[in-house]
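All protein chains but one are shown at their positions in the complex.
Labels A and B are assigned to the chains in the order they are written; within every chain, residues are numbered from 1.
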Amino acid sequence: MSVLAPILALLLLAWCVAVLDAWMTTGRFRPLAPLTATLALVAGESLVPRKPDRLFFETAPILLLLAAVLAAAALPIAPHLVITDLATSALFVNAALAYVLVALLMAGWGPDGAYAMIGGWRFLGQTIAYSMLIVMPITAVAMRAQSLLTTDIVRSQAGLWNVLYQPLGFALFFVAAMAVSFLPPFDLPTASGELAGGVEAEYTGARRAIFRLGRTILIVSLATATTVFYLGGWLGPWLPPWLWSALKTLAVAAAMLAAGHAVPRLREAHLLAWAWKAGIPLAMLNIFLVGVLLLVIP
Amino acid sequence: MLARDLHAVTVPGPDVFSALGLDPGAVGVTYAATPRHAQVLVLAGPLPPELREAAAVAYAQMPRPRVILALGTQEFSPLPDPDVTGPASHDGLAQGLRRVRELLSRHAFSPEARAFEPAVLATRTEYTCPMHPEVVQDEPGTCPKCGMELVAREASGSSDETHHHTISHKDASAHDDHAQHEHRDDHGGHAENRTAEGATSYTCPMHPEIVQDEPGRCPECGMFLVPADSDEGAGSDTGHAPSHAHHQADSHPHDHDPDAGEVHEHGAGMDFMSMVEVTKDLPRGRDGLPMDRIDVPFGPLFPGLPGGLLLTLTLAGDVVARASARTLTGPRSALPEPGMPAARFIEHLASLDPLTPTAYRLLARRALEAASGSTPSAHQQRARLAAAERERAASHLGGLAQLARQVGLPWLERRATRFQLTLIHGDHDALALLARQSVALRTRLERTPLLAARLMHVGALSPADGLRGPVARAAGMTTDARTHDPAYAELGFEPVLHQGGDALTRLHVRLEEITRSLRLAEAAGTLTMPADFDTHAAIGDAIGDAIGDAIGDGQAVVETPRGEACLQVYLDGGLVTRARLDTPSAGHLTLLPELLTDLELGDALVAAGSLDISPWEASVS
Partner (left out) sequence: MSALQLAFVTFFGLAAVWFALVVFRTSSMMRSALALLFSQTALGALFLALQAEFLGVLQIMMMATEMSIMAIFMVMFMMDPGGLGQMDMTHQKRLSIVAGVVAAAVVAVVAVLTPWGAPATSIPNPSEQLQGLGRELLGRSMLVFETAGITILTAMVAATAVAMPALQRRRER
């Protein structure tokens, strides 16, 4: 029971995010779309490229799904609705997210195709850009909570949500979260205009269904992480805690999906330059400011 | 089965589809990023043979269930016969797609499904020597030059050097590189050739631990053994340019040292080759890094590039080391058979480029009038102006949609495509509204964050002879054939000029031209009916009367949306005997290889797209 409920909640949120994504892309609201799409994929043919690295080709979607689920496992939806409650949960989320990179590298190398390979290596470049930006705001959040336990982090926001306490950290984490889940404008690995689908291009059938499921759960995990770290998790009046969590998570996911439609894909050189020359100093500034606030405000 | 979104691979591509007035988005079909994610292959209009081959390759990559929908296409080989056919109109598309959905849901897995194996995808095994890649045989054996056993590798069935596949041939190139690399790697082996002094012993260049007293073959690899104190052994007569030079450079210490006995006396550098030395002569890219290179084809059915354009980029990492471009839109001729009647000639020229038929119809008409000495009336001239300007705006909007596909701006793609289709299907009253909307679009684009950063300094071209059209005007060249046209001067026409010559400037030029063209078309005020009907009425279908039995030659120049096109015709008794056509895209195509070198991949694709090349025009001989 204690593990099943969070997993079901995760799947339900993933369903909602998939419907949202389809609505934003095509303009049609179809609540049953994830089910029909998955059935269509699983019932269709599953093609394998001619000379793949079979091990990587098969493992990549599963690893992506696993990484996303593990990241979500350490995040609480309600005070006792969390799969694992490690003392280093906030760091564990980041550790799980690092395997998204490994999964995409495998997906790039596996099919023995140039588009996939370039997409995979580009994602590595993207990782070098976002990896600092996603960890340093977590540091500032943990400083306020004086603990790495995600439940403690939520409880520390009872007075004031972190989005207001550390808005700079929120902005950086939000952008870095979009980059982790390779959402546009950070969709360098799966660019349709430049790489004809990139890492996702060679997957068909059931493997593609797993890949897409993994990607959707990744978006949900990152939205949940943003909610837990910055938007007060389950805190809020009147409604039950899990509903607050779900609403906030969906709002963040919608914002992530929508933000990319207005901006063209970033050039990799620009992404790296801005992340390192602007992003990291700002993240350090954020840590400094939070430190000052913590010392000054009793 | 429940209704769902269909993904379609479109041949020739979204640009031609929009130009023909087909809107898959309106009937719930999206353009697929890759054939593997598509369920339906849609063909529109007559397709040249190479494009059909490309479509066959795409079809072979689609997972089942898959359906072919042909709109107005007659010839299909090597594709199988289509499952659904229809006319090349939006209604035809809508009805066809309805039938496609029925097919997919009811007959998803037909019992008599056969594997689709077109000849173009057939591969055969050939055998090559790792040390001598030029030695290629069809059966296993040994290399005549060095005696090594030949290694199997896959090659495409067709013997052309250009592959029509949309998947890369990483295997083939990996083998080539492997052959070179293997050669380089046995430096350590070479250095240990000298073992005993005095006696002649024989050793294998690749396996230095094999030492024999008499000549023969190496038991490990089958190569002929070489004398232990010889220079390079069998490896010296190879055609590996970089590694060969390296060989020679490195072997000098061996030569000049008469006491070369034990290899260890030469110091630690001999039997361990550092990566710096091994890669000393490798070609280096813009970053200064010697990286492995792969040849990747982009096109002809690539989302974000014009349909029918095949860019083969040699990538070192994600930087383009070399580029070559070619068109797959088949040999097109301005005059397929001499002695064509004038009316048919005009229609033939209009069919040359499905993206801008009106401009070429106009060009043919003008050339014929110049040859026969007739002049059109003022009313006709204004009608032609309106039709041409309307098409210019539509063409630039198509270019905007392509940029949006490349760069990842879905709202721009939707908006530009909708504009283009409204323009094609709409009437005169729509023009005023569209002019205002184009200004709004331009403002919104200028306010799009990061778009300028994305396009700035990409694909910069300085003024040169080969540039025409918006590409030239963006570079500051004042070339516009419309400045010499009195009908345009009457309406106060001025060409759009900018400085800069990069992709961003070209975008601005095209945006400005859209607004001006729409205003010109509206001011001409003669058209009251949708565009495709208008062009016939505007240009005048009574060409036969105007020309009669004229004899002469004439030349005409028209500013097509992509630049100046020039046509020379020779008339003899009302029949066209000779014609020569010069199109802007042909010149722009030759600029691509140099333009794309040393650009990052995304920038290279944006640069190629910003030239707005029409492969149909470019393949006119």
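The criterion applied here is as follows: contacts are C-beta pairs under 8 Å (C-beta built on N, C-alpha and C of every residue); 3 or more make two chains touch, one makes a residue touch a chain.
This is a predicted model, so every value here is computed, not measured.
Chemist: Pick out which of A:101, A:114, A:172 or A:287 touches the chain that's been left out of the picture.
Modeler: Considering all chains, including the one not shown, the answer is A:101.
Chemist: For the chain left out of this view, which of B:96, B:290, B:398 or B:587 touches it?
Modeler: Among B:96, B:290, B:398 or B:587, only B:290 touches the chain that is not shown.
Chemist: Taking the full complex into account, find the residue in A:128, A:235 or A:293 that is in contact with the omitted chain.
Modeler: A:128
Chemist: Footprint of the hidden chain on chain A, which residues?
Modeler: So the residues of chain A touching the missing chain come out as 53, 55-56, 86-88, 91-92, 94-95, 98-99, 101-102, 105-106, 109, 112, 121, 124, 127-128, 131, 147-149.
Chemist: Please output the residues of chain B touching the missing chain, sorted low to high.
Modeler: 130, 151, 171, 174-175, 177-178, 181-182, 184-185, 188, 271-273, 275, 279, 284, 287-292, 317
Basically, only the chains that are shown with their structure count from here on.
Chemist: Show me the residue ranges of chain A that touch chain B in the complex, using the header's touch definition.
Modeler: My answer: residues 22, 25-26, 28, 30, 32-33, 36-37, 40, 43-47, 49, 51, 112-115, 117-118, 121-122, 184-185, 187, 191-194, 196-197, 200-205, 208, 260-270.
Chemist: So in the complex, the part of chain B that touches chain A is made up of which residues?
Modeler: 1-2, 4-5, 28, 30, 33-34, 36-37, 61, 63-65, 108, 166-168, 170-171, 294, 296, 302-304, 315, 317-318, 405-411, 448-451, 453-454, 600-603, 605
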